[in-house]
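A short write-up of the structure that comes next.
Just one protein chain is left out here, and the rest sit where they should.
Naming follows writing order (A, B and C), and every chain is counted from residue 1.
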Amino acid sequence: MGRISYIDNMQEWRSEFSFFIPVKIRFSETDMFGHVNNVSPFIYFEEARIEFLKASGLFDNQSDAAMPIVADLQCDYHKQIYFNENLTLYVKVDHVGNTSLDVHYMALNEDEHLCLTGRGRMVYINPETGKPAPLSDSIKERLADNIERKKPTS
Amino acid sequence: MGRISYIDNMQEWRSEFSFFIPVKIRFSETDMFGHVNNVSPFIYFEEARIEFLKASGLFDNQSDAAMPIVADLQCDYHKQIYFNENLTLYVKVDHVGNTSLDVHYMALNEDEHLCLTGRGRMVYINPETGKPAPLSDSIKERLADNIERKKPTS
Amino acid sequence: MGRISYIDNMQEWRSEFSFFIPVKIRFSETDMFGHVNNVSPFIYFEEARIEFLKASGLFDNQSDAAMPIVADLQCDYHKQIYFNENLTLYVKVDHVGNTSLDVHYMALNEDEHLCLTGRGRMVYINPETGKPAPLSDSIKERLADNIERKKPTS
Partner (left out) sequence: MGRISYIDNMQEWRSEFSFFIPVKIRFSETDMFGHVNNVSPFIYFEEARIEFLKASGLFDNQSDAAMPIVADLQCDYHKQIYFNENLTLYVKVDHVGNTSLDVHYMALNEDEHLCLTGRGRMVYINPETGKPAPLSDSIKERLADNIERKKPTS
């Protein structure tokens, strides 16, 4: 595998994750090539993203006038995944902009081998106009906390 | 395969279908056993049921106070299905009750071999109370038309 | 809901389960009606069935000349299921025949309300001929153990 555009330094990038969920692979998520289908990692990314937003108090947050939508998603397949494997899927916020944030993903198998990396941008929009809406200060604070937490203590 | 509870006479039962949709099998609907996953037929049943309801003017029918929900579903697997096959999925209304109807399904492959049979009951409920609601006369008429049409002309 | 053909006495039927798995609902398993899609329970049944077979030493059992395939599946929807719910999915072997077994399913939500019941027959076939093959004595013993265990101790 070559360089991945969203990872400058793999060692550093990997060390910045702290939030994770376990992923149980479902049989229906395999395909006739005998491994986990290429579509399935995006199911896992979605599950991990939602759990992360919930844990950060940013899912189902009705008090905010803006709702997040997924603007793009990408996944790099580093290692084939098989039915009996248990994955640990890590999530972090990589960057917070004015109306959007970048979420990064990493899946390790039980031997801590890198199976998947990925990222995707979420944009906050005004549900009535459909236009991008600035992130509220409370959202920014919660996300800043998260970014802060992930820095290695030195 | 033994007797199937919802089919008295296979020849007759099979001849009563007229509505159908083509089903294109998606690669992600296969599994590591190399065939179409056992869950996938229910995806196809759902697609066929909705197309049938649309064609009968019974989907997104806002003027009626009752909405249909699926009460049960079943599928018999007669023949393994593989990725490259093209299925024809037939749907018919088998029986119309006071608050529910029974929908039957049959999938044939390109050689007209029987791959799947199935059925499921849909119940009309009052969206506000969640209780079963009588089928309106207009719905009953549309369904009666459908049952009428499927009888062999002799 | 009316009588369910595979349940004689609900109280008794329900008490006979002991094996279960937790089911985490994935966001992609919901649909535009706002609840868990009608197809998704069959994903959960499959996952539970495989975990049950693994726990019974009957999955990936290469020493036996017969492999199990799903002959039919059915599901009764007792209560709508939503994204945030955690289900407990129970599995039991209801009946062991000469070449097949009947597997029953039950899903409860966190309030122990019945959400789903279901069943399906698995047939053991000879992989070379595709014909039904008698269950080996070792499989029958393992399954008999399971059926024995589920009986209430009195």
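Methods note: contacts are C-beta pairs under 8 Å (C-beta built on N, C-alpha and C of every residue); 3 or more make two chains touch, one makes a residue touch a chain.
Everything quoted here is computed from the prediction, not taken from an experiment.
Novice: For the chain not shown, which residue from A:I43, A:L101, A:C115 or A:I139 touches it across the whole complex?
Specialist: A:I43
Novice: Among B:I43, B:A66, B:I81 or B:I125, which one is in touch with the chain left out?
Specialist: B:I43
Novice: Contacts of chain B with the missing chain: which residues?
Specialist: Chain B touches the chain not shown through residues 24, 26-28, 43, 46-47, 50.
Novice: In the full complex, which bits of chain A touch the chain not displayed? Write them out.
Specialist: Listed in rising order, the touching residues are 1, 5, 37-39, 42-43, 46, 69-77, 80.
Novice: Name, in rising order, the residues on chain C that touch the hidden chain in the full complex.
Specialist: 27-28, 30-35, 37, 39-40, 83
What we mean here is this: only the chains that are shown with their structure count from here on.
Novice: Which chain wins if you rank chains by how close their C-alpha centre is to the centre of all protein C-alpha atoms?
Specialist: It is chain C that sits nearest the middle.
Novice: Would you identify the chain whose Cα-based centre sits farthest away from the centre of chain A?
Specialist: B
Novice: Starting from the mean Cα coordinates of chain A and chain C, work out the distance between those two points in Å.
Specialist: 33
Novice: Indicate the whole-number Å distance between the mean C-alpha point of chain A and the mean C-alpha point of chain B.
Specialist: Centre separation, chain A to chain B: 38 Å.
Novice: Whole-Å distance, chain B centre to chain C centre, using C-alpha means?
Specialist: A distance of 23 Å separates the two centres.
Novice: Mind pulling the chain A residues that touch 2 or more other chains?
Specialist: Answer for chain A, listing residues that touch two or more other chains: 27-28.
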